[in-house]
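Just one protein chain is left out here, and the rest sit where they should.
Each chain carries a letter (A and B) given by its place in the written order, and its residues are counted from 1.
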Amino acid sequence: MLKVTGLTKSFGKLIAVNDLSFTVNEGERVAIIGPNGAGKTTTLNLITGHLKPDKGVVEFYAKNITGLKPYKICRAGIGRTFQIVRAFPDFTVFEHVLVGAISRYGLRAPTDLLKRQVEDVLEKLGLNAKKNTLVRNLTIVDKKRVELATALALKPKLLLLDELMAGLNPAEVDEHVELLRRINEEDGITLIIVEHVMRAVMKLCNRIIVMHYGKKIAEGTPAEIATNKAVIEAYLGEGVPYA
Amino acid sequence: MLRNNRNNEHPEKGLFYSKTIRFLSIIIILIILATLPLYASSYVIFVTAIALLYAMVVAGYDVLLGYTGQLSFCQGAFYGIGAYLSAILTVKYGWSFWQALPISVLFVGLVSVIIGYPALRLRGAYFAVTTFYLAHFVYLILLNEVAITGGPLGFRGIRPPEPIGPISFESIESGYILILFSFIIVYFLLRKFVNSNVGIILKSIAQDDILAESIGINAAVYKLLAFVVSAIIAGYAGVLFAHFFRLLHPTTFSWFLSEMVVIITLVGGAGTLIGPVLGAGIVIFILEFLRFAPEVRYVGWAIALIAVLMFEPKGLIGLIRRMRRG
Partner (left out) sequence: MDRDGRKGAGRSMIDPLVLTQLFNGLILGLIYGLMAIGLTMIWSVTDLPDFSQGGIYIISAYTAYWAITLLKVPYFLALPIGALVGILLSVAFERIIYNRLRPSGVLSCLLAAIALFFLLENIANALWTPKAKIMSVPETEITLNVFGIVTSYHRIIILAISVSLFLFIHFFIKYTKIGMAMRAVAEDREVAELMGIDTSKIYIFTWALGGALTSISAILISPLYAVWPGMGTLPLLKALVVVILGGFGSIIGALIGGLILGLVETFGAVYVSAAYQHGFAFIILLLVLSLRPRGLFGKR
């Protein structure tokens, strides 16, 4: 459903993303991994329209969405979360997810429809107890959940998650992996996750793309990647990937 | 509308907590305002009318500043354009007030779209500076195009609105009632507007417009909407002012007016709609009260403003809310 061809982006002399191409099919759970500075977040930004590529094409369901404004890409069905969590601090959790629902169903949507949608999502992410708490008073983990909940309220077909697992302990990581698996299998949302937490990647994803210095250096199943020489070399400064 | 309970921060019972009390106080204030002509002097009625006009402009502006987070300095310009255009149409071209009113308001709306569309693409401070200069530019036009606006000599001879049936608007009292009526309707509509789904979207843009865009919200359109709404309301108030005061002078519409609007909105409590309205009422009355010490009043007022910013950034409404919580 998502096809990226020849994507390139430089910032001055630094080539952040270098002729990147890959495909993601419906229903997959794909991870993009790589050492810091490999260009993973930049790639996400290029897909969601927050950055315009110098070269290359992004196609979503065969439609060219390269360089469109972020809100248009969101409306096309691609949702995302951010590496450094972004949220509306002065909203309650309920109101926060409500914005997502309004964006998805429109301004004139009936109140009970919106209410139900929000409550469903809150239920799924276990945020019901906190629905009247102001977002600014939440822990970072909960803020990330709210960010995710809002993205889900938009009923995306493809969800891009940028380092969702950062800062979670192993138990929380497993919880989130389960959550994402359910979202993928039950709600049919295709996932692309950018991650450093290998535990999550190995458990969740059926395909991994490895980036280094802006290029794709490997692609395959978790088992294949774990034994790939190029990948291990790239990570040598960071430690062995399978931890 | 989906308003959910935000009082999860220790709601103790202060003075304004009970909904009944709030409702009653509003009713009482409305009754006092409505019956003012019966017992108050012309002077008091006049000042109240001005206060209501300010309240209208400020409420409209709160939609832009408080709810959408855009700092703009050109409300005075829209107020002035509305006032002068209606004056010119009625005095120089013989239009009736009731024809000039909608056209003037529409024109202000049009101007705000033309300006807003490019201007709103600018980030915060650049946008503020642009509106700042725009207000001044409009002032320059009002001052210099003497043939059209009368320039520094002022624009005189504006007639009150033509009577509707038996209701005449000659007297100060009737002009006041018209203004009061307008204010109530405008405020009521604004309340519905900000409490609607559109209001929530505006609030999201105020907090993080990039995030809002990522959630599929076309922030540019909503910012423009807020800008136009606040401009139209200011223009409408300007028209009412022209036909109530019946004399226009460019200095009334200088940058100072826009400055006052911004400051009143902040002091009253941006983002609450009622805060700025109360702020307008209080400020106008205090300023009038101190009119025998013309220089001192603004200085005292400016000091109060800074004190508010430092100790209660949420403005008057923050203070009241703290009172509400006991």
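Just so it is clear, contacts are C-beta pairs under 8 Å (C-beta built on N, C-alpha and C of every residue); 3 or more make two chains touch, one makes a residue touch a chain.
This structure is a prediction, so every number in the text was calculated from the model and none was measured.
The absent chain, not drawn in this view, touches the displayed chains B throughout the complex.
Although one chain is not drawn, the whole complex shows that of B:Ile29, B:Ile114, B:Val129 or B:Ile148 it is B:Val129 that touches it.
Considering the whole complex, the residue from B:Leu24, B:Leu189 or B:Ala302 that touches the absent chain is B:Ala302. The missing chain, though absent from the display, is touched by one residue of B:Tyr67, B:Phe169 or B:Trp255; that residue is B:Trp255.
Taking the whole complex into account, subunit B touches the unshown chain at residues 71, 118, 122, 124-126, 128-130, 132-134, 136-137, 140, 143-144, 255, 259, 262-263, 266, 295-296, 298-299, 301-303, 305-306, 309-310, 313.
What we mean here is this: only the chains that are shown with their structure count from here on.
Rounded to a whole number, the gap between the C-alpha centres of subunit A and subunit B is 43 angstrom.
Of all the residues in subunit A, the ones that touch subunit B in their complex are 48, 50, 69-71, 74-75, 80, 82, 86-92, 94-95, 98-100, 102-104, 107-109, 111, 114-115, 131-134, 150-151, 154. The residues of subunit B lying in touch with subunit A in their complex are 1-2, 4-6, 8-9, 196-198, 200-201, 203-204, 207-208, 210-219.
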